[in-house]
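This structure is in structure tokens; I'll ask about it shortly.
What you see is the complex with one protein chain gone and the rest in place.
Presenting chain A:
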Amino acid sequence: MTGNGGYRDSALRPYVITGGKFRPSRAALGVETLLLRAETAGPLPVTATRESRALVRMCERLLSLAEAAAHLKLPLSLVKVLASELVDAGYLVARSGIPQAARPDMELLQEVLDGLRRLR
């Protein structure tokens, strides 16, 4: 943890950007969730924040939530809130990871193993 890794008090700004919402409206999005702009969605409402617009633009093609946050230089927790709202509102589509609280199935684990062995 070097460089910008230190402490920073950043409570206020994310609160403002998310319109006062602290938590994602639904908890299904993880840092690894893949996001993509919904083809069928119209333009964002005029009230949409600059950060929401940037996120939708960033997800023009497939990208994980964490990658989008890193490229946009926005905190993960903020992007989680914004992405949840944009998914709920139909502007973004989520391709999720493993369902929460479920054990990964053997077929998937085998696929992961095969992939890792190929990369070795």
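Heads up, the rule we're going with is that a residue touches a chain if its C-beta (ideal position, glycine included) is under 8 Å from a C-beta of that chain, and two chains touch if they have at least 3 such contacts; residues count from 1.
Simple rule for what comes next: contacts and distances are computed from a predicted model.
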The chain dropped from view, which UniProt name applies: "Carbohydrate ABC transporter membrane protein 1, CUT1 family", "Signal recognition particle receptor subunit beta, a GTPase", "Cytochrome oxidase subunit I profile domain-containing protein" or "UmuC domain-containing protein"?
"Signal recognition particle receptor subunit beta, a GTPase"
Considering the whole complex, not just the chains shown, which residues of chain A touch the missing one?
1, 3-5, 7-11, 14, 28, 30-34, 36, 38-39, 61-64, 66-67, 69-71, 75-78, 87, 93-100, 102, 104-120
